[in-house]
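The next block holds one structure in the form of structure tokens; read it before the comments.
One protein chain omitted, others in place.
Note that the chains are named A and B in the order they appear, and that numbering of residues resets to 1 at the start of each chain.
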Amino acid sequence: MNPQFLLEVNHLKKYYEIPQGMFKEKIVVRAVDDISFSIKKGETFALVGESGCGKSTTGRTILRLTEPTDGEVRFDGEDIRSLSYEKMRLLRSRMQMVFQDPYASLNPKKTIREILMEPLRVHNKYEKKERMDKIRKILEIVGLSDHHLDRYPHEFSGGQRQRIGIARAVVLQPDFIIADEPVSALDVSVQSQVINLMLELQKEFGLTYLFISHDLSVIRHMTDRMAVMYLGKIIEVGNTDDVFENPKHPYTQALISAIPANHPRESKDRIVLEGDVPSPANPPSGCAFHPRCPAAMEICSRRVPEETDFGSGHTAKCHLYQMNEKREEKDEHAVIHS
Amino acid sequence: MMEKPLLEIQNLHVEFKSGKEVVRPIRGIDLKVNRRETVGIVGESGCGKSVTSLTVMGLLPEKTGRIADGSILFDGTELTALPEKAYRKIRGNDISMIFQEPMTSLNPVFTIGEQLSEPLRQHRKMGKKEIRETIISTLKQVGLPRAEQIIDEYPHQLSGGMRQRVMISLALLCQPKLMIADEPTTALDVTIQAQILELLKAIRGSNDMSLMLITHDLGVVAEMCDRVIVMYAGEIVEEAGVEAIFDRPLHPYTQGLMQSLPSNNERKGKLFSIKGQVPKPSEIGKGCAFANRCPHAFDRCFAEAPPVFSEAGHQSKCWLLDPVSKEGSRDESSIPIRS
């Protein structure tokens, strides 16, 4: 166990079974299919991918909001899959979540006071008198004020609600926050306010973030390392800078090239992928990306590619790079035999 | 001689009644769409960009919404006074629309073919066979594989990207003169968004058609549009050619929007952000609607709404551009944008 890692995910799997009637075989959806990654203390780690790639399910499975099918999740060295419901519940004071839809994730019948008080109450933090001070302080930090306390969520704008959602997550001063598309539902000008808030909070409280998003420009701006997911699998991991400057996997290359231009004169050599993301219930054989891959080879439909290491933690799973290794291997053999 | 614009909106005011309150989502806008031109309307939610498109389509909610003032001239026809029956001949025929949600804009109980034949039956006298052929060729035009099979399939059998292609083919069927696309890629995944944008570019090139693209995404605007209109709180605050607006945005709101894009900021640094939030329609006073969030606002901005200042086709509603009240503050206001 490496002490610098706050969260370690090993071979995590989440399969959903969809019964198809009495005599038919169940359909198994592999939402998350054997993924591993680790997050260092204090860093922001991004999970990127398109809808249905399993990035949100990964987040929820780590927090055990849905139970994993298999695999290991270690938080601060502790295997949280083996924890009882009550132990897990207590651990949640250290790992929190911010949701995409700030409207749906706040109980419409509760005032802001009640929403922010609840985490403190259920984890029995601070003396009762202190709690109110704590809430006031958090509200001020996220840019709201005292007189919002007795309002209901529907009285706030989208950006303000997301501030409330973030306040709820940080009021317990957790170590780790999973943010699932926290700015996707927001307007451009509000989005930048919320991103700034998250960055400031990270500095202030030393937070570690798992940042789930499909928005590559936001990811480039605020994350340290990133993992790209496609159909339940991680296909590329690396420092955000490395991945953006030198994407290895053809899918990552296509994703990055799909970012809209910044300026009308900026000419983009865009890789436009053919077709749609296949259903995770029936993923293609071999490398799941091969039917859409512009560089697909014969081997791609037959064999799942192994991981290739490009140094400084940058890895990708693609036969393009495997081929080179294989050839070298063969050459070595040839030398030995001759 | 200049060709007459295809669509010309003048001094349009739209009102919504909700209970006793009257909300004014559009407060006096003027805009033009020329033939074969792509115009982008940019703004954040609630700025009135979608209401503008609904008004042009004649789809304002009947009981609550109404055009309070102004004119909409489309290809020589005044649309504001048009009876519903005449409107139906234009809608889907001369003007068509693509919506944001490809999931909900198709009726789940009809096949793709049944839904696509509707406008043809309405507007064209065609036999069954001819209708089918037209639909299949349009489906092929939007890049749908297996068009002959898809025509008999139901919406749920198609993916999100394919449904948006079906919606685009629906809008193309009658070869409209104007296509309005309301956030056509917002609900789509990144790689699918790239596909749809390429498709829209191709269609625009091959059809004799104007495109009004409504979006909040400046990147989409940069790639697609000839001219850009920026809306804020029911007004047009800036209008210019696409290069001019990205090179030198004049209105502080446009400047703020561009500066707050993560790609225009230093990595990990603090993003530029426009403080505060869009005012509710009831909170707009007599001054400039953006004044309470504007970093350059001065007394006059709160007292008096700015008129349109125009300079070589680049128009903006901002007192900073007033030659009289300028006093050198202009240079401060136009912050160069990294390109």
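Criterion: contacts are C-beta pairs under 8 Å (C-beta built on N, C-alpha and C of every residue); 3 or more make two chains touch, one makes a residue touch a chain.
Here, contacts and distances are computed from a predicted model.
For the omitted chain of this complex, the UniProt record lists the protein as "Peptide/nickel transport system permease protein", which is one of "Cytochrome c oxidase subunit 1", "Peptide/nickel transport system permease protein", "Carbohydrate ABC transporter membrane protein 2 (CUT1 family)" or "Glutamate synthase conserved region-containing protein". Of the candidate positions A:P68, A:P153, A:P247 or A:P305, contact with the hidden chain is made by A:P153.
Annotation: of A:G42, A:G71, A:G143 or A:P291, A:G143 touches the absent chain (contact as defined above). Subunit A meets the missing chain through residues 60, 63, 65, 85, 89-93, 96-97, 99, 101, 104-109, 118-119, 122-123, 140-145, 147-148, 150-157, 160, 165, 168, 172, 193, 196-197, 200, 203-204.
In this text, only the chains that are shown with their structure count from here on.
Distance between subunit A and subunit B, defined via averaged C-alpha coordinates, is recorded as 32 Å.
Subunit B meets subunit A in the complex at residues 44-45, 159-162, 189-195, 197-198, 216-220, 222-223, 225, 242-243, 246, 256-257, 260-265, 267-268, 270-275, 277-278, 339. Partner subunit B is touched in their complex by these residues of subunit A: 50-51, 157-160, 187-193, 195-196, 199-200, 214, 216-218, 220-222, 241, 254-255, 257-266, 268, 270, 272-273, 276-277.
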